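Below is a structure I'd like to ask you about.
A single protein chain has been omitted from the complex, and every remaining protein chain is retained in its original position.
Our next item is chain A:
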Amino acid sequence: MRMINHHPGRVSATLLGLLPFLLIMLIYSLASQERLADNPNDKLLPGLEQMTAAVDRMAFQEDRRSGDYLMWQDTTASLARLGMGVGIAASLALVVGILNGVLPLVRANLAPLVSALSMVPPLAILPILFIVFGLGELSKVMLIVIGTAPIMMRDVAQRVRELPGEQLIKIQTLGANSWQVITRMALPQVLPRLIDAVRLSLGPAWLFLIAAEAIASTEGLGYRIFLVRRYLAMDVILPYVIWITILAIVIDQCLRLANRRLFPWYNAGGH
């Protein structure tokens, strides 16, 4: 039988999916054990004990200097920035994308600008943001907005233009004006697609968040990782990275579920 026709069963698919994770953990723990056997104070590959101790210290004990629970403080600070940045970017994308997609005059006017902006490497203008907006929250949020909005704008405009031309004619024959074409045809059909676009943009959004926090911040997940790097504190860095990954997965899955719940017609093949 050809390889392309071999399909795993449910159980074996799950096992196959878990296998790489288990392998990575196994290789890591072997390497870690070996290094720790050589030198119990090794910092490079901390064992499970060191890492749980670090998490306990960061998340469940007050910081001796500030009296805060650092990991939660970092998490809320980062999530607030991420949420604001992505929220603003998505709102902008919705407005500009729909106008670009529906109105030919706006498209002629704005589409080239949006295309050009989406080619600017966002990290290259981070210094400009720091200079213009200062080192506070605004510049970090702005980096996320500038980094993710143009691509989402293009995506939304593209999705609007992919709506069948027949629909656009049909709604005109039902007497719709341009505003109604936007509010009753384009907007409701593009919302689920916007959520998909946000899901794709979350990767870059995290990247810009951590980059901005690494450079200028006093709290946040990215800030902490880059701070403790000075002490080679892998026992903090690794749990933080895992925690960020978990957050990213949870956010992604929440958006996926929200999309299913809110737009039953979309996921059932109604588009």
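We adopt the following convention: a contact is a pair of C-beta atoms (placed from the backbone, for glycine too) under 8 Å apart; a residue touches a chain by one contact, two chains touch by 3 or more; residues count from 1.
Keep in mind that, in the parts below, contacts and distances are computed from a predicted model.
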If you had to name the missing chain as UniProt does, which of "NADH-quinone oxidoreductase subunit N", "BIG2 domain-containing protein", "ABC transporter ATP-binding protein" or "Acyl carrier protein" would it be? "ABC transporter ATP-binding protein"
Check the options A:L36, A:A176 or A:V228 and report the residue that touches the missing chain. A:A176
For a quick check of understanding: of A:L70, A:V86, A:L99 or A:M185, which residue touches the chain that isn't displayed? A:M185
Footprint of the hidden chain on chain A, which residues? 164, 166-167, 169-177, 179-180, 183-185, 188-189, 263-266, 268-271
